[in-house]
Structure formats: C-alpha cells, structure tokens
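Of the protein chains in this complex, one is absent; all others appear in place.
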C-alpha cells in the first residue's frame, strides 16, 4: 500500500504522518522524502505493509496536513489508460505486449489514432481501436471528437505513444499531469524539420529520448525519464531513426513504470522521482 | 547535518525519530528509509537543515530506539583516510587530485605502499608516503608493521587503491567496514592468473569494476558501487587493462563519494545506498 | 551487398580482394578489417553499392584466397530462423513484434516450445507454434523430435529466447554457430540455483545479460553482445528478475540485429563484431 503526499513544507510533517501511521500500528516498509528548499515544497512516498481503508486514512492525513496538501492513498495499482498513436508501431507494440502479459502496471482500455496503420496490431490483442482522422477538420473539431471519446473511458493517464499531433492548450488543460509523451532528444538540439537528418549531418554520437508530462507551461513539461543510445558515423540517418526508436521504446516503458508505481510527483515544471 | 540509523525494525520508528526532531523544531530536508523485510532491518538517512549538538541528539535518539541501534549524528564531513597502494597510479592519482582540490569529502592523511613507485606522485602533493615492503618478511610481520603505522593516523576509512596484497582475516577484523577496495569484474568471472588475458581470449564486450567493503565473511564483502565500460574485439589485452583502469578509477571515486557522504549503510553482506 | 571473409592471415589479402572488386568496377562503401595477430587470422566485412552475381563473385574470391577461407557473398538479408522458448514471454514477444513489422532482419518461420504458455501469443501473429514436451521422455528422444522438426525448416539460425533446456553436445554439433542464446549475467557470477535470489542477498548494483553462440567448446560460447542495467537495494529479488527481463530483451535484440546484418564473425571461442 502506497501513500504519496506533496504540500507546502513545514517542520514536523514527517512526525505527523509517521505518528498517524504508528497509531494504527502500520509499519513503514519504504519511505522517501524530499524538500525542494527553493520552492519550499515537501514531497514524500511511503510504502506500508498492511492494507487499511484508503479513504479513511486519506481523510485522517488531510486533517493533519497543510490545506494545499495533495494526498493519494493506496492508488489503484492498475491505472486506467488510453494510448494515442499515429503510424509508428514501436512504442505502442511494447505497451500492448506488457499490457497483454499484465506487467504494465496499467490497463490499456483503448487505442486512439489519427491513422489506420496500427488498427491491425490492436486487433490482434482485442484492443479497442478508434480512428479519429484529423484530415479535413479543424484542430478544434478533432480535439472535440477526441475528448468525447476519452470521456467514455475513465482514464487515469493518456499516453502519447508517438502521437504526431500537437494538442492545444485548451485540450491539455482538461488533463493536467495526466498526459505522458515521448520524444527524441538530441545534443545539440535540432530545431526545424527532420532532426534525424540534421543529427546525421552533424555527426552526433548520441541519440536521446525524453518522456515527460504534457503541460502548457513550457514547451516540454516536467521530465519523467531520459536516456541515450550511442551512435556513430556508420549510421545512416535511417539507422539513426531506428536507434531512436529503440531508445524511445525503452524510455517510455521506464517512465510509465515509474508513473504507474506512483513514484513520480510533480510540482511546477519539475518532477521528483522516488 | 546528517543522521544515519540502522536497527531492528518495528512499527513506529519513523514516528519516534521524526517526533524527536519536531520537538526541537528541526526540519527534515531529505529522508530515505528502507526496511529489509527478510532481515527485518530498518535503515534511514535524514538530512536536517539546522545544525544542533550532535552528541546530545545522538543520546536522545539512543533513548528512543532499539538497543541494537547504530546511530551516527552529524558525522564529520571530512573523513580521515589513509590510502594503501602498490604500483598502479590511476586510482591513487585521482584521489590525490580530489584531495588537493578539496572535493574528495575526505582528508587523505598518508599513503602507504609496498613498493616505491608511487612515492614521487605523493611527494608532489606533500602527501606523507610510507613504504612497507612485504618482501623477506611474513604476512604477519608485514601487517603488524602496517597496523602500527595506521594506528598513528586516526583513520575513519582505509582505501585500497589497487593495493595488491590480500589482507588476513586477523587484520581485516581490526577495521570492520572501514576498508574499501576496488577490483575489476568480468562477465563471465575469470578465475586464475591474468583475467585480462582471459577476457581478451574470450572476447568479452564489457569490463566492469566493483568497489566494496573488505570483510572476512565472504570473498568480496558488501558491494558499494559497480559500473562497466564497453570493449570490443579491436582491444588488445593491454587495451583492456587500460579500459579497466578507467572504470576502476571512476567506480572507486563514485563509491568513495557515497561513503564519505554517509550514504552507505551496511548490514550482513549487503549495502543500502541512499 | 555484403562480403564477409575470414581466413588464415597473410600479406596482400586486402589487395587481392580489393583488386578483384576494382576489376569489376565495384565501389567499396564500407569496409572493416581485423587481424587477430595471436591466432594469425584475417577477418573482413565489405559493403559494396552495386549488386553483382553472388555465386560468381564467391568463386572468384575462393580462387584468390587461402584454402581455408570462409566466404559469404551477398548473404540473404532475410535470415530464416526458428525460435525456441519455454514459458517466459519477454524475448519471444519482442522478436514476434519485430518480425511482424519487418524490422527483425530475419523471417521467423516457427516457434518451438516445451510448454504451451506461449502458444497464444504466437497464434495472435499467425506464427506456427510447435509443442515438444520434454516430460516423460529422454533428452535424446526430446532432441531427436526437435531435430526432425527443425529439419523441415531450412533455418539459418536457431534463437533460444529463454529456452530452459540445456542442449546436448550431440545436438549442438548439428548447428555449429547457428544457435544463439541469451542469459543473465552477474558480477560476481552466482552459481547454483536462483541466481537472482543470490544477487538480491549480495546487494549487487548491476544485472547483466549476455547473448552468445552455443558451442560445446566452453560453457558459454562466443559472446555476441553484453549489456547491464543498474539495480539497487530497493529492488526485491522479483524486481531484479524484472530488470533482468528488460536487459535480456534488449541485448538479444541487439545481438540478433548484428548477426542478421552479417556483422558477427567467429573464430575459436571469440567473436569479431564489425
């Protein structure tokens, strides 16, 4: 059983929380606490061994913590997610496989895509596949359709598994810190079209991937996980794309595991990953 | 200010500790707690922002914790260490440089070696260098000399920076969890003479290094840090030795930083690294 | 178009090979050459841009190279493989996905397993699945059945994707350097039952995986690829198993790509990976 809390920092928070747990004879199996002293923000993640009534504990915690406290007790271990994709198979397939063998830590309810390419792989896993084409309609109309469909699924998270449409601030606001995205990252950063071509021409020795929450605050949102894969001059730009796919798949899987294990806390534009 | 505790686990330990800190108006800036449920062992590392009297706090903690509790409050941030070496320069030089620029988190009091090769580099940093040759004397006599010399320095830790003598159980017992060693590691493990030659002949693709505490319990003792460096067929066995030197230097530096920051707790043959 | 050659080393081999290509106006786009000076062995891999008749070029090369030369010209880019598995899904699923999207560089003809667990995932991709149970029969009988089945498929390679039976020397001899295996690797190496439990109890900081050819020469055979994943004290032995699965999947995928791209040459118990 997991307890995740963030709130304004003050002296005695750990004592209050741990005291409350002790009163109920609950043993803390694992605990991490972090104070962002610049933001004056308190973060903690506590694992206890014996399950208790989550709602009762949550309201007990509420009563002893600052008003702004965000408290999650015993979050559903199986998050409900919908995956948005476009044409690329690598991230989605990895998620479908993990979902199928119950190692994702989440239940994929459906896949929504703006192209039909990935319908077949979804069908193979009896995964509901919805096509919402963006062609011939406004972004507003597209997102309205998307939102209507998403509302039918009570999602905990929306995973953008190489979904190639930029979501409007209006849409993003409806799912604060609920949308997870993966994208390639380069050193140096390449702006403009075809970054892999630029990376090739520049002879980079690394290709990275970044998984992050989607927000309107900044261009990218709070980073959950990042990793890189080495490349070299013998890689064509096509090989670099392939290497990018490998690292994107791996970083997204890693980020999802952290999020689904309730190990990622967000404040402002920054994550605490316990 | 840092508090490090390990003891038998029981319900309420975090509450007791945090309560004590709260009473003194001390804010926990960072905290990590781990329970080894198989060993039933509690570990924690707490950072508080305001310094207090360490001895008083330590005795207060003693009074509320189980009898077997090992408590360290406000450990001296500058550990006192002596480095033992033989002929190889890479780990020792790295330590001397960090020591010289005050980024080691420890104060190197002296270097002791069983060969003279490294006397010069020590002299360049006005580092006391002691030669204790093992030649022509028994291991007992050698270690007796070593022990006499070490006693003059009040060491917190002894760092074996490629010290090529195996220390007897008798000697090791005098410094429980105070001796840190670095050695190369291979996949698969190569026993017998010249592991680099074997690694070359076997065409390994990785060379590893392991930093660990020296104990008599097992062949190796509790692992502090491990890391690897990729190699390939174009590496001669000499190149592999060189790659091994790089990774040994890097892993030892990393392990020392963790130990000197009081982030490494040991129980039985296993470390908890916060 | 790819040319892969290994033979006894002697002066002038590159000149002879490159001269032959020049006569036919063939441009070398990429070339790697390595001489193992201890074994006195010559290895090269050459990519040429314009396709020619492979059989003619191969016999031309034969005529100018030492008698023992192993020459492969224009190897079928799509290797024919059969995958052997037991119960674990991670490596097999990854192979099935890549096979399905034509990015494996090989064609998976069938899956053979000694348990039925993985039949379902194979069916989802219309992949022929054959059960050969090892229960109640001798190893000889089991392998005889296996061999009979394998002969029906003209395989280039057999991939052991967590196949939990040890193949006899007799069987292995039938497929020299044609069987690729993946297994976990630890630093230190743990012998005996349940290595993950031992790794947990020992507090290792890394879990590795090694992909190798299966031979009778040594316990493990020539190493194709190795990589590691960091772990720490917070990992239960179950978490370590999970981390092991991630790195096994990744290392096997990497090794297969190298083998299927004809970048791996083997001599004695060692690979040259170009």
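For reference, chains read A, B and C in written order, and residue numbers begin at 1 within each chain.
Note that in this section contacts are C-beta pairs under 8 Å (C-beta built on N, C-alpha and C of every residue); 3 or more make two chains touch, one makes a residue touch a chain.
These figures come from a predicted structure and were not determined experimentally.
Taking the complete complex into account, B:250 is the one of B:114, B:181, B:250 or B:271 that touches the chain left out. Against the chain not displayed here, chain B makes contact via residues 30, 89, 93-94, 97, 100-101, 103, 121, 124-125, 234, 242, 246, 250, 253. Against the chain not shown here, chain C presents residues 9-19, 21-22, 25-35, 37, 44, 49.
Listed for chain A, the residues touching the missing chain in the whole complex are 34, 36, 185-189, 201-206, 208, 210, 219-220, 222-228, 232-234, 269-273.
The rule is simple: only the chains that are shown with their structure count from here on.
Remark: chain B and chain C have CA centroids separated by 40 Å (rounded to whole angstrom).
Chain geometry summary: the mean Cα position of chain A and that of chain B are 37 Å apart. Chain contacts: chain A has residues 30 touching two or more partner chains.
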